[in-house]
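All protein chains but one are shown in place.
Chain lettering (A and B) follows the sequence in which the chains are written, and residue indices restart at 1 in each chain.
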Amino acid sequence: MVYDFIIAGAGVIGGMLARELSRYNISVCILEKENDVSMGASKANSGIVHGGFDPHPGTLKAKMNVEGVDLLYQAAEDLHVPYKKNGSLVVAFSETEAEHLQMLYDRGIENKVEGMSIVSGDEARKIEPNLSEKVVSALVVPSAGIICPYELTIAAVGNAMDNGAELKRNFEISEIIKEDDIFVINSSAKEQVKGRFFINCAGAFSDKIAELAGDGFFKIIPRAGEYLLLDKSEGIRVSHTIFQVPNENGKGILVSPTVDNNLLTGPTAAKVDTPDDKNITQKGIDTVIEYAKKSVPSVDFRQVITSFTGVRSSETTGDFIIKASEKVQGLIHVAAIDSPGLSSCVSIAKYVTGIIKENCNIELELKKDWNGSRENPHAFRNMSDEEKSEYIKLHPEYGKIVCRCEKVSEGEIRDAIRRNPIALDIDGVKRRTRSGMGRCQGGFCMPNVMKILAEENGAELQAVTKKGNGSEQLTGRL
Amino acid sequence: MIKNITCIICPKGCSLTAEINEGIVCVNGNTCERGKQYATDECLNPTRTVTSMVRVSNKCNCMVSVKTVKPIPKGKIFETMELIRGAEVCAPVSIGDVILEDVFGTQVIATKNIDR
Partner (left out) sequence: MIKHDLVIVGGGPAGMAAAVAAYDSGVKDVVIIDRDASLGGILQQCIHNGFGLHKLGEELTGPEYASVYEKKVRERNITIYNDMMVTCLTADKIVTAQGSSGILKIQAKAVILAMGCRERSRGALNICGTRPAGIYSAGTAQKLMNCEGYSVGKKVVILGSGDIGLIMARRMTLEGAKVEAVCEIMPYSGGLTRNIVQCLEDYNIPLYLSHTVAEIHGQKRLEGVTIAQVDENRRIIENTKRFIACDTLLLSVGLIPENELTKEAGIPIDNITNGAIVDENRQTLVPGIFACGNVLQVHDLVDYVSDEAELAGNGAAQYILNGGCKGDSVCTEAGNGVRYVLPQRVNTGTGKDVSLFLRVTKPYGKVRFTVKSSENVLAKAVRIKAAPGEMEKITIKADLLNNITEPITVELEEV
């Protein structure tokens, strides 16, 4: 078949766009090179909904960010993605930095960010008692928030699929040919997909995809950001997201609670050769600890439960690239989406829909039965003991706890393996259910998660992978 | 010849020295008689208990843990493993059930109960 739209990349941008397009009577296929969705920057970022004071006025970033915040919160509500409007503080450690805060404030006003204020160091410490004594002033941004970025991506793709979109995984695009106004997409595994319009949401690989499509006019400069995630015992250090004054490397090292009540610190900013370079380095670890402690000295880094690296898809102009190709009819680039890309994902999806309406010869007719809401995957987790007890009587598999640290039941794991987009590997189960996300990092639950995955997929235990082909956990039977 | 041996009979892990003269072993550093015996055995005839698992033939993906009742000669560990690997047992299995009758002078028995 020839799809109306091919979306390259199942990150938060591709996913949210697919969901937006699933409103209409058109066919959509998402191509993802990994074994799961949300495998690039969308799974490894700060998970911050930015207020919108940072991007320069007049840029696409400023417009998308400020327009996007409320849209994102609404989408999170509809999709049952955990988020919290916890507000953020940008802290200054010197008079020079304090002046910079004023500039950010002014920029925020120009970008139409609401509710901001600048407070003294002492006032800041009243809001956040664990802030460093050396903080002299702070910019308070109440509209900022935190959200779980991979759950958002999973939910967006899942909701798009529930509304008819297709997802092809392990589809690494190796060739894009235009034949009679049709895009013919070949994969490195010799699969083929055809579509009338092609939307490049390939994240850190979007320049390569643009090149394959015959319009390689930009270059992504991958920048790695290393993070340290701490135990829930540290999640109480701060309630707001604490930023430092931004510098040339980005928004600097933040200290923030996560929606799951852990503490997140990072990211660093280091140029890397390829987007696949997700190494954790000693230098990165040391940098995160040093700067996080500068903001919040009492963070106990012995409580780190994991470290990870995300790779940003930055570009030299510093702004998002969202436009129809000037060279290839039917090709749209949604590229160079680094921060504040997560905050902007819904507004970007709507903006791209506008571009489609202007540039693509296709009628976008709304479906009558479109359902933008997704069943809450955490309904069980949020129940009271009494409600849980009743629910377990009907569904005994929800009584059996598989992940001890995060208290995830077998029922929740089976649900994650069954609903769109289904979890195919151990990490996929982890991102959907939090099984293995806790302090023991899967030490107890991994064998049981593997068993459930094997059972649900009718496969041998040996076939279960951590993150797709080649990452098998077992090497054979004894 | 003098041999330094760490005693493994009990968790104390005494450091023993054993002097071997024409097949007679003289042990020093031991704090109990069993330590002396262990050092002598380690010099003349070292043995080890082997523990492993045996496939349960009538139960899918099921194995039962086993051990040699008595220690076997240290040099025969891998041969013992091969024999254990070749063995099969039918559930139900009870602790103490004999899995292999004669393995270097002892038996291999089950160390776990497996229901049918």
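Heads up, the rule we're going with is that a residue touches a chain if its C-beta (ideal position, glycine included) is under 8 Å from a C-beta of that chain, and two chains touch if they have at least 3 such contacts.
Not measured: the values here are computed from a predicted model.
Enquirer: With respect to the chain omitted from the figure, which of A:L167, A:V304 or A:L453 is a touching residue?
Expert: Looking across A:L167, A:V304 or A:L453, the contact with the absent chain belongs to A:V304.
Enquirer: Among A:N279, A:S298 or A:T316, which one is in touch with the chain left out?
Expert: Checking each option in A:N279, A:S298 or A:T316, the one touching the absent chain turns out to be A:N279.
Enquirer: Just checking the interface: what residues of chain A touch the absent partner chain?
Expert: Its contact residues with the unshown chain are 228-229, 276, 278-282, 285, 302, 304-308, 385-386, 388-390, 392-393, 396-397, 399-401, 404-405, 407, 409, 439-444, 446-447, 451, 461-462, 465-478.
Enquirer: Determine and list the chain B residues touching the chain excluded from the picture.
Expert: The missing chain touches chain B at positions 6, 8, 10-15, 31, 48-53, 55, 61-63, 65, 67, 74, 77-78, 81, 95, 111-113.
FYI, only the chains that are shown with their structure count from here on.
Enquirer: Roughly how far is chain A from chain B, going centre to centre by Cα mean, in whole Å?
Expert: Here chain A and chain B have centroids separated by 54 Å.
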